[in-house]
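Below are the structure tokens for one structure; questions will follow.
With one protein chain held back, the other chains of the complex are shown just where they sit.
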Amino acid sequence: MRAGSALLSPEVKEQAVDQNKEEIRTEAMDKDRIDQIIGKHHGEPSSLIQILLEIQAENHWLPKEALEQVSERLQVPMTRIQHIATFYKAFSLVPKGRHQIHVCVGTACHVRGASRVLDTVEGFTGIKPGETDLDLKFSLETVNCLGCCALGPVMEIDGKTHGKMGSAQTADVLKNYD
Amino acid sequence: MSEILLKIDGKEVKAKEGMTVLEAARIAGISIPTLCHHQKLEPYGACRLCIVELDVRGWTKLVVSCLYPVAMDLVVTTRSEKINRIRKTILELLLAHAPDAFELQDLAKEYGADRDRFEKEASFCIHCGLCVRYCAEVKKKYAVGFVNRGANREISFIPEVASKECWNCKECFQLCPTEALQAAYVLTEALTSPPPSFGREAKKYSSSRK
Partner (left out) sequence: MSRINSPAELEAFKRNLLSERDPNKTCITLCSGSACHASGSREVAASIQEEIQKQGLSAEVELRRTGCHGFCERGPIIVIRPEDICYFQIKPDDVPEIISETIKEKKIIERLLYTDPETKEKIVHESEIPFYKNQGRLVFGSNVEIDPKSIDDYLALGGYSALAKALSQMTPEQVLEEITKSNLRGRGGGGFPTGRKWAESRNAPGDIKYVIVNADEGDPGAYMDRSLLEGNPHSVFEGLIIGAYAIGSHQGYIYVRQEYPLAVENVNIAIQQAEEYGLLGKNILGSGFDFTIEVHQGAGAFVCGESSALMTALEGKAGEPRPKYIHTAVKGVWDRPSVLNNVETWANVPLIINKGADWFTQYGTEKSKGTKIFSLVGKIANTGLVEVPMGVTLRDIIHKIGGGIPGGKKFKAVQTGGPSGGCLPEELLDLEVGFDELTKAGSMMGSGGMIIMDEDTCMVDVARYFLNFLTDESCGKCVPCREGIRQMLKTLTHITQGKGKDGDIELLEQLAEVAGEASLCALGRSAPNPFLSTLKYFRDEYEAHIKEKRCPALSCKELISYYIDAEKCQACTICGRKCPSDAIKGDKNLIHIVDQEKCTKCGTCFEVCPSRYQAVKKISGEPVPPPIPEEARTIVRKKKEK
């Protein structure tokens, strides 16, 4: 299973950024791998979302070529795929950064001051939720409950949970990532 | 198909099984305002202007007549203080997007809707879905669809399909209640955008657009 070429390694991203800041070139996902994923779901149109989720999980984003391939194999109009890719938060039509920051803004965390944490993250990284910075370093998303309410306010970076965040600690934690 | 008797605004109406309340009302000559309804298309139930009150065992229920199936002894009211109030606000919400749309202006006059009640919005699409549904159900070309969700929902043409199909067609333009402004604008945008390179694609689809 050739997964290697599909993933955007930090090295590839660094190269792309260095060469041309304006036009960041990124590799499209391996066509065979996409066919494999589609085959696993028997090419069923009802599995469209599951297929896209797998591509998103491996590739960290959905390149247009991948969507076109899925549209053709599943015989599903591009409008439906486009709607799905933009309707659901799990999908990204642009490459993501090296570090995924998830700030929990669930009610329990909100009541404990999550909005201040989010403000600090936005100030530090320069991006808003849903965005990735131009160096492809950080991607920021808000999430609506990580289920760790006892540790609220919670911020998750690259899957690691940081609990009981305040404005001061948030800045300190972010400084550690490069 | 069996016959169904119902009452609309006090009037006895004979309808057939499988009809909607809107269809039955039209047979009886009772007018109910609609925006997203079109006889060639499946009922959509998005604009909510066609809401009516049903009397069900003493309870009043609000439903959209374009989708609600007729049933024996149904008691329907198409206009009331509450219904009028709700229709007025719906129109005002839409006028914030498309204050110059003729259809909206006519309805606004009837319901006393104030076009300046809400701050003007940037997009003049009112999401009736007529263009999208027509292209899908009648033309079966799927050249235009919806993207994003909630307040960020917009219509979007697929450039590859549109460049092949739309110039010969444009049938959706005359369906657009905002006087084809929205349909034409978005089509032009899709066809004149430079070929997708990452940078611009990113700007277009970034979910940060609020």
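Each chain carries a letter (A and B) given by its place in the written order, and its residues are counted from 1.
Here, a residue touches a chain if its C-beta (ideal position, glycine included) is under 8 Å from a C-beta of that chain, and two chains touch if they have at least 3 such contacts.
The structure displayed is predicted, hence computed values, not measured ones.
Engineer: Decide which residue listed in B:S31, B:N152 or B:Q174 touches the omitted chain of the complex.
Structural biologist: B:N152
Engineer: Tell me which stretches of subunit B touch the chain missing from the display.
Structural biologist: Touch with the absent chain occurs at residues 45-48, 51, 62-64, 67-69, 82, 85-86, 89-90, 93-94, 96, 118-119, 126-127, 129, 146, 148-153.
Engineer: Even though one chain is hidden, which residues of subunit A still touch it in the full complex?
Structural biologist: Touch with the absent chain occurs at residues 44-50, 52-53, 76, 80, 83-84, 87-91, 105-108, 110-113, 116, 119-120, 123, 143-152, 154, 161, 163, 166-168, 171.
Note that only the chains that are shown with their structure count from here on.
Engineer: Taking each chain's centre as the mean of its CA atoms, how far is subunit A from subunit B in angstrom?
Structural biologist: 34
Engineer: Going by the contact rule set out above, which residues of subunit B touch subunit A in the complex?
Structural biologist: The touching residues are 132, 136, 142-149, 156, 158, 160-161, 196-199, 201-202, 205-208.
Engineer: Spell out the residues on subunit A that touch subunit B in their complex, using ranges where they run on.
Structural biologist: Checking each residue of subunit A against subunit B gives 22-26, 64, 77-80, 82-83, 86-87, 89, 93-95, 128-131.
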